[in-house]
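Chains shown are a subset, placed as in the full complex.
Just so it is clear, A, B and C label the chains in written order, and each chain counts residues from 1 on its own.
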Amino acid sequence: MPLTPEQEAEIAALRDAPRPTLRPVADGMERHLHLVHPVLDHGFVRVVDYMGDDAAICQAARVSYGKGTKSVQTDEGLIRYLMRHWHSTPFEMCEIKLHVKLPVFVARQWIRHRTASVNEYSARYSILDREFYIPAPEALAAQSSVNNQGRGETLSDDEAQRVLGWLREDATQAYDHYESMISQEGQQGLARELARMNLPMNVYTQWYWKTNLHNLFNFIRLRADSHAQYEIRVYADAIGRITEDWVPFAWKAFADFRLGGTTLSARGVEVLKRRLAGEVVTQETSGMSKGEWREFEGVWG
Amino acid sequence: MPLTPEQEAEIAALRDAPRPTLRPVADGMERHLHLVHPVLDHGFVRVVDYMGDDAAICQAARVSYGKGTKSVQTDEGLIRYLMRHWHSTPFEMCEIKLHVKLPVFVARQWIRHRTASVNEYSARYSILDREFYIPAPEALAAQSSVNNQGRGETLSDDEAQRVLGWLREDATQAYDHYESMISQEGQQGLARELARMNLPMNVYTQWYWKTNLHNLFNFIRLRADSHAQYEIRVYADAIGRITEDWVPFAWKAFADFRLGGTTLSARGVEVLKRRLAGEVVTQETSGMSKGEWREFEGVWG
Amino acid sequence: MPLTPEQEAEIAALRDAPRPTLRPVADGMERHLHLVHPVLDHGFVRVVDYMGDDAAICQAARVSYGKGTKSVQTDEGLIRYLMRHWHSTPFEMCEIKLHVKLPVFVARQWIRHRTASVNEYSARYSILDREFYIPAPEALAAQSSVNNQGRGETLSDDEAQRVLGWLREDATQAYDHYESMISQEGQQGLARELARMNLPMNVYTQWYWKTNLHNLFNFIRLRADSHAQYEIRVYADAIGRITEDWVPFAWKAFADFRLGGTTLSARGVEVLKRRLAGEVVTQETSGMSKGEWREFEGVWG
């Protein structure tokens, strides 16, 4: 359970008090505001605030005085045009602010996205909770033998249980010692900023994270990708579903041109043209390396 | 007059349709939304959207579940603490989006602030209006004789009239030729992206500009400064007045610690300590250069 | 002629004094250092400094202790892999610093690339030179009738001469008045920061511009594109040729995967697969808009 009853009550209070505003309102997003979307065993994502909607993207692209929309159809066409031509600044005109609870090793990947604002719970100032990510058995996979930085098959039951035992045991012991170190009963009590270093990287932390739609799309494209680590992908997927409700036209264009699309190298274009002309092209005659060819075949067969 | 009746009607329509939201609402800012604040002879600033308020700064600093406020007093104290200790990320949690109309030479200074999103009216795609910044006579000043990049005394009436004449004449002629170049009557018509190069830098442009509160404060600190060029200062001042209504606590802290405060070098601290101890310190005995001493005396007498 | 004899002598002096360094040295780039590459009628690009080479990209990707190269072949393969998978941070490990002279309207497009450092010649502090971009007649094109923000056919001789006449006449008059305004003979002399607003946007300015290789590639991809305005494209092309000599492997990968490659939407992938399977697909059956189809056919016939 990610939330205490007090926290649930605090959040619920925020959902009970709609107020009038003259700003653009995205109805699909209002339904997500202050709603806790659980992710992994103790984590969550919740939307704390947002700015803009599909129309705001068009308004900025047109630098318009009013709503700037001629018709809904025109708006969707414009958004597709902007996405297709890498005109990214209008998408920067929408902003999202999330409250996220996540394991530290996921946070370390997440923070690589630099164009965002972050306020993290301070373990120098506060005491971390006894909450650790313990994977579901089916999420325990072996090192991949083809991809040097990925996962392969799921572990056998026996091996999985052994791993889970160690994860639980080490987390428990590390947290017990963490508590003993900072305790001020009968001793001075170690500074929190030092004691935290004893905790393993599956301990949960939380932060407020704010970014614009353009950078959010970059985050989703990289982190919802099949090559991303499962534990960050589930966050990216959850945020993706929220974004789809928030800016449906922008999401559709993104899904078509980025998520579902592909990038071809000059060589790739040439190989496809030869194929379209009826030629049978092999890796040897393609001019591609084995790795490139494997990826190329992955898309084109 | 910066706006046509049609544009005024479009903007007015936006002010007539409040809608409910679950987001934080800043009452002081709602009053500014879609209101055109005139600046210079044809320019303006208007707030198109915003995110967050004073409480949102505290909420992020505390990574809190709910409103996270114990009391209004505590919030103000926390904001002052954050400002004093250069904890800038909580201020990044507020965002503002402005529609600005401004002369090109002002836009060229403004754009130096890189941490912002911009969509400018495209003179490749559209035709610029016949609107040029012509300074009021009292804004026409001579090159400063002490500060190499500033203004000194106001020009005499005669000289001012001569300057204004040239500005008007050259703008008129340049725009006439601009129109003639792009005209498609009896000729092909030059591409707009080329014709625009004939226009002087006091022509007006406009853009949507979006930034967070931390970077907005940086903008205001540098551009509302007495050393900034008058023509950008009036924009920074107008935005400052809006910001004061938006986030009153953050503004007060900013005004106290940044705008009204001062930075002392190690030498400056030492000189003040010697003065406090009763010593009379001169430039010669201060260890400061003449320029530094002049600035030091400007604050401390 | 972009340079005075004094400036040429100053630059030449920099080429005469090689000094020993323990840093990585890119031989192909050393040949470009402090060499003035002319662009347009008065502009130029010259490399003032650089950091890193192809090997530095690999070294960072491997976080290696020494040179970190097993073989030249491995390095090229790694660089292609990084480019293909959008691993952009290793490319950020190379840096370039350029001195560029360019018309103001080009500078206004250029500055949209925010992840760079810029120091521009100050027209508040200094007096601008009497140098304006006057296009070659063959560069004078009409507004495109298919692309709303591009150029179409070259202007007829008559029309071109008319345009050139206006450009020359207005620039001359504007600069004459600029000089008269700031003159301190027999008058106070208008502040430079004000007088500059009378100059048209084809006046030349100059700046130091520094960015990393990843962002440089973004710049080149967007500005060397056929949709970019000719006047910035020639700068991007010149920088591209320099970059090719600097980091030949990275350039080849960039040319293959970005410049020469193409991006397909999910619909585009599907259409190509149908074509590969022998189906004849038209715009109507493709699910694409007319604009998308036109661009798709531009690549695939």
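Structure notes:
Definition applied: a residue touches a chain if its C-beta (ideal position, glycine included) is under 8 Å from a C-beta of that chain, and two chains touch if they have at least 3 such contacts.
All values reported here derive from a predicted model rather than from experimental measurement.
Note on stoichiometry: the full complex in this file contains 4 copies of its one protein sequence, with 3 placed in the shown coordinates.
Please note the rule applied: only the chains that are shown with their structure count from here on.
Homomeric contact chain A/chain B is classed as same-residue, with over half of its interface positions used by both copies. In terms of their C-alpha centroids, the spacing between chain B and chain C amounts to 29 Å. Note: centroid distance chain A to chain C, computed from Cα atoms, is 33 Å. Separation between the centroids of chain A and chain B, computed from CA atoms only, is 35 Å. In chain C, the residues touching two or more other chains are 112. Residue ranges on chain B touching chain C, taken from their complex, read 103-105, 107-108, 111-112, 114-115, 118, 122, 124-125, 133, 135, 140-144, 148-153, 155-156, 159, 163, 166-167, 170, 173-174, 177, 180-182, 184, 187-194, 196-202, 229. On chain C, the positions that touch chain A within their shared complex are 77, 80-81, 84-86, 89, 112, 222, 227, 255-257, 259-269, 272-273, 275-276, 289, 291-292, 295, 299-300. Residue ranges on chain A touching chain B, taken from their complex, read 3, 7, 9-11, 13-15, 17-25, 30, 33-34, 48-52, 56, 59-61, 63-67, 89-90, 92-93, 95, 97, 99, 117-121, 206-208, 210, 212.
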